[in-house]
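With one protein chain withheld, the remaining protein chains of the complex are depicted in position.
Moving on, here comes subunit A:
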Amino acid sequence: MTLLRRGGAPPSGPEPSGPGSRPPVGADQERLERRQTRFNHFDLKVSPYLFISPFFLLFAVFGLFPLLYTVWVSLHDWTLLGGNQGFVGIANYVKLVQDGKFWNALYNTLGIFAIATVPQLLLALLLADTLSRRIRAANFWRMGLLLPYLTSVAAVAIVFSQLFGTQFGLINYGLGFFGIDPVNWKGGTYTSWAAIAVMVDWRWTGYNALIYLAAMQAVPKDLYEAASIDGASRMRQFWQITIPMLRPTIIFTVIISTIGQMQLFTEPVIFNGGGMSGGTSGQSQTVMMLIFEEAFRFNNYGYGSAIAWTLFVLIVLFGLVNTLLSSRIKGAQ
């Protein structure tokens, strides 16, 4: 047992390892060693896959299968209670294109995406830049950033929908001091978007800021030193060193935010008191809420699935568009 084979187990302890472990001899030993080699080979090739397999098994059952099954369902007239009512081809998709409620929901989703994500990521960048400077109690502030992320979405949404109440909301109360009449936050399209965007940003700005902060730590300090010596202002350093160096991170956060925002659900649902209809006339109904409403309230499973798949395709498309846009940031050479 003095041979150390590639991939084999390291010799265990000093040789020989004591009484009782008498090495086999001759043909027996050769056969055993061959078998061990085969096994080690097998072990090396297969073990990694075995170790990651739980995720993929679960994903196949709870992710991939529903995903594909949804395609199948979307091609049928399918009610939640009665089951499959027959194949209808692309009729559900034709209906979707002509459905005002779908376009309204998409408009809302994109609108909230725009007014939530853009300020959110910019703010996160600025916060991260501030926190990456030498300040007192840096860890305290960094931890503080993550606190909103630790609170549950539902709790945040409940508190914020109280704040945004029309008659007894704290925000309208505050606006009253400036002589502004109470705003019906839930009633208007843009006001409800704004309220929801605030909730989303409250939760996610700190999270993104921490990601940026982590990336900023990896930017070599000598770049800044060199820039300082050359007389570049802090602002200039931020735009010409920090941003280009953060390019991959920015692309990452943009993609993640796109995916998350396109599926926006909990905040607007709780903002509207648990209903799926997004206010009195669907002012803040997102596509996810429409899927839920169609499938689970109107029992229209087939149509709900068609919307779900369309949303999936849209997310991929928007993800690509946003990646293209954000990759126009000039990278570091």
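Here is the rule we go by: contacts are C-beta pairs under 8 Å (C-beta built on N, C-alpha and C of every residue); 3 or more make two chains touch, one makes a residue touch a chain; residues count from 1.
We take it that contacts and distances are computed from a predicted model.
The complex includes a chain that is not drawn, and of the options "Sugar-binding protein", "LytR family transcriptional regulator", "Lipid II isoglutaminyl synthase (glutamine-hydrolyzing) subunit MurT" or "Acyl-CoA dehydrogenase" the UniProt name matching it is "Sugar-binding protein".
The missing chain, though absent from the display, is touched by one residue of A:L50, A:A137, A:I229 or A:V313; that residue is A:L50.
Residues of subunit A in touch with the missing chain: 9, 12, 32, 36, 39-40, 43, 47, 50-51, 53-54, 57-58, 61, 80-81, 101, 161-162, 165-168, 184, 186-188, 273-277, 279-281, 283, 296-300.
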